[in-house]
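Partial view: only certain chains, each at its native spot in the assembly.
Going by the order they are written in, the chains are A and B; count residues from 1 in each one.
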Amino acid sequence: MNFRNRNFVSLHDFSKEEIEHVFKTADSIHEKKDICAGKILATLFYEPSTRTRLSFESAMHRLGGNVIGFTDIATTSVKKGETIADTGRSVECYSDIIVLRHPDDGAAKIMADYTKVPIINGGDGSHQHPTQTLLDMYTIRQELGKLKGLKIGICGDLKYGRTAHSLAEGLSLYNNEFIFASPEELKLPDYAKRKLDEKNIKYEEKRELKDTLDVDVLYMTRIQKERFHDPIEYERVKNNTILTKELGQKTNALIMHPLPRVNEIAYEIDEKQNAAYFRQMKYGVTVRMALISLLLGVVE
Amino acid sequence: MNFRNRNFVSLHDFSKEEIEHVFKTADSIHEKKDICAGKILATLFYEPSTRTRLSFESAMHRLGGNVIGFTDIATTSVKKGETIADTGRSVECYSDIIVLRHPDDGAAKIMADYTKVPIINGGDGSHQHPTQTLLDMYTIRQELGKLKGLKIGICGDLKYGRTAHSLAEGLSLYNNEFIFASPEELKLPDYAKRKLDEKNIKYEEKRELKDTLDVDVLYMTRIQKERFHDPIEYERVKNNTILTKELGQKTNALIMHPLPRVNEIAYEIDEKQNAAYFRQMKYGVTVRMALISLLLGVVE
């Protein structure tokens, strides 16, 4: 298995075996000190995503490497009319690996096509955010000891939610079942269901979170008011997908959330042992350390 | 004395003995190379304060550590509605110690309550900026060889000036006398005077800087026009608290200023040996190096 100098633009860039190799690498990556000493990570954030950026920067520093980058297109050459290809070809002169966050679908693929250093997609529009999926899967693996034979509840905005789609796809590599809970207006799109059908993945659809509590993993996501055509409909259903203190007491599922949350999970739940969303952040650093190390070729 | 994993939200978090231990640690901290290697400082600046940020980042780098952070809430999850508690619990997954600068009083306390890593208050609204007070005290200690038995002049905005209040409080731990010089409208508030009275601290109040020159330390601060209800009053008194070239020649006091200055101190004074305000910046890095090291537990 060779990861050196490859890109990670989409989850599909890695086979199931390769994903598992990333996880195995992650298991011992904290023991490998300074393996990225002298290397430079560039974080190019064309839109804000503080959490993703800090996670990657933390990962690189934990590996002994350095970080350069920008967080705001207002301070970049982009406003002078430069293409993403040219930006990539310039920044690879300054760095050894690039994380790109961009509002446009496909931006990471374009940069990857034009550069020689590895490109990691840190989220491109509604398209992909593959390291989020990796860290979600790694969290389940670490917390439950396995990635298969699980019943996974995914709750919230399943229509526009990149995270939810991507997680369902990642976990479909294994023999898992799903329950999807969302308001009618934000239910899982037909194309996503067809993908599951093609793989013979079992799933149910629910409208309320209270019918989704008997699962191994409960993955919560945020619902935005603006997603609704009808504000009255939003008011009617908005509380149906909130994990209240009361609902929290009724589930032993591993509770996850990509964060930031607004009100999807009651604060009282934070202290429960099965509330995994902050540990999820920590696993994110670990997985990204493994990924950076593999793509740089400093581990095999 | 144990500093490991404690917070520094307010000057009161440390006893007089502990403050002195920070200073003793500072005395030799530059000899300790790389004691924070592998550690990460997060600088979370919800409002700009370049000087404070650069000082902390310099301190961490001098210790061999790394820095991540943000400088602008426009690029953070805050605008998505995240609480300061959640931000803290996320960022502690990425870092070993956090400096928080926030416009709201009490923000640092909230973050400290919810996180396990040490929180240093880098200024929260009008409330506290305790490392500024530490560095002010350390400057006096280094420049005059002692912290007690001194006559301290504090000049400028004594009503709203967080720095002035805090310094008076810090120096009240020792046997010092004060002269406060400010326009009537910006004089020291009654509650601050009561605090001094309770400790039997001697002080005088003056309206003009020219009556405050016979001191050991002259601490200058900025007066903002917007603080005055009456612009005519501002015009009338604005020059009374400026250290002109002429007044500068009449004092041998150690001249200090938290910087940035606008016109409070004439540029001709900069080259005088007793002008300590730029050295004060340097002491700031030293004190912050000591503080970070103590809270991380890499020195005792």
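Going forward, a contact is a pair of C-beta atoms (placed from the backbone, for glycine too) under 8 Å apart; a residue touches a chain by one contact, two chains touch by 3 or more.
These numbers come from a predicted model, not from an experiment.
Counting all copies of the one sequence in the full complex of this file gives 3, of which 2 are shown in place.
Here, only the chains that are shown with their structure count from here on.
Each chain gets a centre from the mean of its Cα atoms; for chain A and chain B, those two points are 40 Å apart. Remark: chain A residues 33, 45, 48, 50-51, 54-55, 57-58, 61-62, 64, 67, 71-72, 259-262, 267, 270, 278, 281-282, 284-285 touch chain B in the complex. Those residues of chain B lying in contact with chain A across their complex are 38, 40, 42, 66, 68-70, 72, 74-77, 80-82, 85-87, 89-91, 93-95.
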